[in-house]
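See structure below.
A protein chain is absent from this complex, but the other protein chains hold their places.
Then we have subunit A:
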Amino acid sequence: MGYTPELQELIKRVEATRPARVEMARRNEHYPALSMAERETVLSKHHPDYQADAKMAVRVGPNKGDVFQEGVARLLESRSIVRPGLVDLNKIDHETDVLVIGGGGAGTSAAIMAADGGCRVIVANKLRHGDSNTIMAEGGIQAATQECDSPYYHFLDTIGGGHFTNQRDLVAALAKDAPLSIAWLEKLGMMFNKHEDGRTVVRHCGGSSRKRLQSSGDMTGAEIMRVVRDEARNRADMITVLEFSPAIELLLDSEGKCAGAILFNMETKEFSIVKAKAVVLATGGFGRLHIKGFATTNHYGATMDGVVMAYRAGVGNKSLHSTQYHPTGVAYPEQNVGLLITEKVRGLGAHVLNIDGEQFCFPLEPRDVESAELIQEAMEKGKGIMTPTGRVGLWLDSPMIEELHGPGTVKKELPAKFIQFERHGIDISKQPMLVYPTLHYQNGGINVNGDSETILPGLYGAGEVIGGVHGENRLMGNSLQDIITFGRRAGIGAAKYVQGGVEVKDLTLDHVVKFEKELAEAGVENPAVAPIILPDYSTDEVAERRWPKALTEGVPGV
């Protein structure tokens, strides 16, 4: 397939400016980086986190008054999928010790530890077990396992990277447990990259003082997910996995403890009630909200459900205004849209260019600044390149890497990317790539303490759904660690709590009734209905042909 003739025409402009740019790079001359003041300006004008527009303060709930992106705020101010007053909570469909909501890396680790602690566990998952952000992580997982390293340095790197906005008990827990997590995974039979003698191979990552990133080929998250999922399957006597059954609301009991959830069978459209002595929330991130229309690296089910459900139950969140955008996501070909192109490409010297083949930014600004500059060039200056599928992108001139470092460098240094593009007829050692910023990680999330406990007795949280571990900026490799550290802590904690003797009283949805009353009192008009469960990618044309206006309400089967 490759580039269309139209795009090939445009590539000629890139090729025309390349010799001069390569000469410049050889002289070690760069497009000037921005001053601190200029950074501020471009961030405030073009970074989605900083822009004042499309933001709003939430009017209800634990974070009342805090400002969020509109898409996020609308979901925090949403109402339930069910009418809470009309649900019969006496008909219990499943009873269990621990209910884990979300079967990614965090939830599955929690399930295994809770089962180890003698608890019967139900894992409710939206899609198949393991269809998650965890399975998509490539790079690696941080842990201070080497002699020159220690949890002390892991703590410092993490909190410095997060601009000292992190919640410290969480950072301490992460740094301390990280090597334990690696040992646990090794024992479960995870194939780490190792030296001959069994020592784990480690690398530096942005912001690390020690080489601390351990990995498993370039599919670390997939290997973690495969192994913990396989282990959960071995424990079928203790762990029941319900797929295509997302939770849509938390249940409390009359004493205010968390005591289960309502599940929705997406295939049969039935609801069911799970009564549980403890609940672990591990629903992951929010990339599929496509905040401000951005493409995302996240999986299909990343829609912020956990934060929404917890919010109605009185559990607030922190740092949720902060989102990690990766400056170079794929904009073309369509099948790769949103997927990551590692920073390494720019590290190797590739320039970022506009439609005229001109540079407009220093290629290695911090991630947030770089993203803002790309957005400015395409949106404000209109110098982006339009793809056949209606996306806008900018060039990332990978062929110049070959000229700078010798033929064959691209394939040698970027094997996975090379193949990913080659599959679609693009040779990135000869043709530039089209890129655009992509929504990558939910920096914030629900409030928990170092033991993964929320303020709601019986409710635990782990993984991307929680906030505070990374502050307002996450280091690479710390979220795979976060899911194992806090997944395990949540499972262990929940089991201990259950073993301590928990008596669940009458189930209730009063918290939802109360929350919806607050919505009405605050004058929130037409609140969204959430959790949204899955994004809707129908085109406008299709939506119109579904005759939304002419359709009679209550048509059977529609």
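In this section, a contact is a pair of C-beta atoms (placed from the backbone, for glycine too) under 8 Å apart; a residue touches a chain by one contact, two chains touch by 3 or more; residues count from 1.
The criterion applied here is as follows: contacts and distances are computed from a predicted model.
Of the candidates "2Fe-2S iron-sulfur cluster binding domain-containing protein", "MFS transporter permease", "Hydrogenase" or "Regulator of SigK", the chain left out of this view carries the UniProt protein name "2Fe-2S iron-sulfur cluster binding domain-containing protein". For the chain missing from the display, the contacting residue among A:24, A:82, A:455 or A:534 is A:534, taking the whole complex into account. Of the candidate positions A:63, A:283, A:297 or A:398, contact with the hidden chain is made by A:297. Touching the missing chain, out of A:244, A:271 or A:362, is residue A:244. When the missing chain is restored to the complex, the residue among A:83, A:194, A:344 or A:430 that touches it is A:194.
Across the entire complex, the residue among A:144, A:307 or A:459 in touch with the chain not shown is A:144.
Summarising the interface, subunit A meets the missing chain with residues 1, 4, 6-7, 10, 127-128, 130-132, 135-136, 144-153, 155-157, 159-160, 164, 168-169, 171-172, 175-177, 179-180, 182-183, 186-192, 194-202, 204, 209-211, 217, 219, 222, 226-227, 230-231, 233-234, 236, 244, 266-267, 288, 290, 293-297, 299-301, 333-335, 337-339, 355, 379, 382-392, 420, 423-424, 534-539, 542, 545.
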